Each structure stands twice: as C-alpha cells, then as structure tokens.
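One protein chain is absent from this view; the other protein chains keep their places.
Let's look at chain A:
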Amino acid sequence: MTRALLLLRRRLVGSVFVLLIVVIGTFLLLEAAPGDAVDAYIASTGGDAGMIELLRHRWGLDQSALTRLATYLWALLHLDLGQSVTFSRPIRDVILERLPNTLLLMGSATALSFGLGSALGIYAGARPGGFRDRLLSIGSLALYAVPGFWLGLVLIIVFAVDLRWFPIGGIESIASAKTGLDRAADIARHLVLPVSALGFIYLALYLRMMRAGMAEVWRQDFVLAARAKGLSRRRIVLGHVARNALLPLVTMLGLQSAQMLGGSVVIESVFSVPGLGRLAQEAVAARDTPLLLGIILVSAVLVIVINLLVDIAYAFLDPRVGASEAGA
C-alpha cells in the first residue's frame, strides 16, 4: 500500500504543474486564434457598432488578455471555473451535465476494445502465424485503418436506417419519462452504435499488441520449461504466455484514454451524443475561452487520474514497478 501512496504523492505534485501548463497553453492558443466570442456571436445575429461594444464589455472582452488570464487563474485557485458566455451559465454545471455521457461512452468503448481486443489477441497469439492469427491480424488492421466518423456513418446506415435495430443517435429517448431499469436499458440501446464505432477502432490496437507480446513470450525459456513440465497447451497459453504479455496492454490503456477523448469528439458529433467532446468543439467555434479551458482542465484531470490508476494497477500486477520508490 505504501508503494501506491508514494506514487500517488509524487504524481499529484507533478500534476499541478501539468495542469497549469495546459491552462496557460490553451489560453494562449485560443487568444492567437483570430476572432473572439463577440465575433462568433454576431456571425449568426448581426448587429451595429454600439451593440458590439456593449457585448464586448459585458463579456469582459474589452480587457487585456493578461488581465483576463490573471482573473481566470485567480478564480481557478478558488475552484471557480467561471461563467460560459455561450450558455450564460456556470461552466461547472455545463460540464457536469455532459461529463457522465462522455465517461459512459469512453468507459464502455475502452472496455469493449480492451476486453474484446485482448481476448482476440490471445486467440490469435495462441498459435502465432497460424490461419486464425493471419485472419484476425488482417481484419483488425483493416478496422484500424477506417476513419471513426466513416465507421459511425456506416453503422448508422446499416443498423439504424435500414435494419432499425438501434436509434440513429442521442443518449436516450426524447422526453420519454422512463426511469430506473427502463431508462438504463434505453441508454444502453442508444450507446450500442457509438460505443461500437469508437471501440472497434481501438480494438485492433489491443489485439495486435497482445498478439505481438505473446509471440515474443513464446520464445522465452520459461515457456519451454512449462512445456517440459507437461502442462496443457491451454494452461500455457492463458497462465503463462498471455499473462506475461498483458502488462504492456495496461500501459496502453492509460495512454489510450487521452486518444479516446479525442476520438469521442467525432463520434459524439456523428451520433448526436451530448458529451464533452462536442461541447469542446462548440466552445472553440464560439471562442468561449473559459468554457474550453474548463473542458480541457477536466479532460486533463481525467487523463491524469486514469494514468494514475493504471500505474497503481501496474504496481500490483508487477512487483518490480515502484520498488525503487519504496526503497528510497
């Protein structure tokens, strides 16, 4: 347990700096983009000079960039994410409304790609170079090469428009007043297509990684020893080869969480899922700096937490990890 705690402490200190850099970097990037929130707003409404001045003043955009950054950081220090100009609501509320949808989408997609990917990887890696291995490797490579939005559109056309098995989008049925299990089932039905679109693309990664890892492990001496002991092939595959090839996949899981967040921007748009990714896209288009900063911050925290969990899991899975910290 102490090993995990030490790891946690070191990580938390580092994270604060990472977050600060992320916030300032994003702020400067958005500042460098031409046009501000008022420009984005009047693009859809029009308005005269007086109105534009009034809006700039009301949204605090008549202040210098440095003042705004300082104000933002000061508020952030008090855990206040500020007010969104797009929604005229506290950013905390806007984000909290969308976060569960994104977490659900990402979590399910990660579970799908990791679970199915590693299972198929074991299946393929059980006999490297065999027919099943070839078939799965080519199939997964093809899937990996497909752009996410395209896969999403194909799934919509086949399963929502033609077969009508699943809804074309959204997170749940509109104003259906469903509660409890009914509602959960409804949400699950809505998630099938977006989770598949997002999950299947990353599935290939885990599959190939598992397979490659296993091919490596097969050549190790202890496998030979296990064979010599007369263990069944099944036990060698699952208990020795797959188990040792699993570790890099866990690392990948942490790294992929950031990728998955990026991928969900596209999938959320295609499937009209009201999540963080789509919100981020809207925030950029509207030049809603505080909202985008809020989203990036939450995403960064999310990625840091996931990686931390992965590290802790790693420490438990592999006794060698963290041994140096524990000794220090």
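Quick note on the criterion: contacts are C-beta pairs under 8 Å (C-beta built on N, C-alpha and C of every residue); 3 or more make two chains touch, one makes a residue touch a chain; residues count from 1.
Here, contacts and distances are computed from a predicted model.
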Protein name (UniProt record) of the chain left out of view, among "YlzJ-like family protein", "ABC transporter substrate-binding protein", "Repeat domain-containing protein" or "Helicase XPB/Ssl2 N-terminal domain-containing protein": "ABC transporter substrate-binding protein"
Residue among A:Leu73, A:Ile168, A:Leu231 or A:Ala313 touching the omitted chain: A:Ile168
Candidates A:Val16, A:Ala285 or A:Leu309 - the one touching the absent chain: A:Ala285
Sole contact to the chain not displayed, among A:Ile157, A:Leu238 or A:Leu317: A:Ile157
Positions on chain A contacted by the hidden chain, ascending: 33-37, 39-52, 58, 85-88, 94, 97-98, 153, 156-157, 160-161, 164, 167-171, 174-175, 269-270, 272-275, 278-279, 285-287
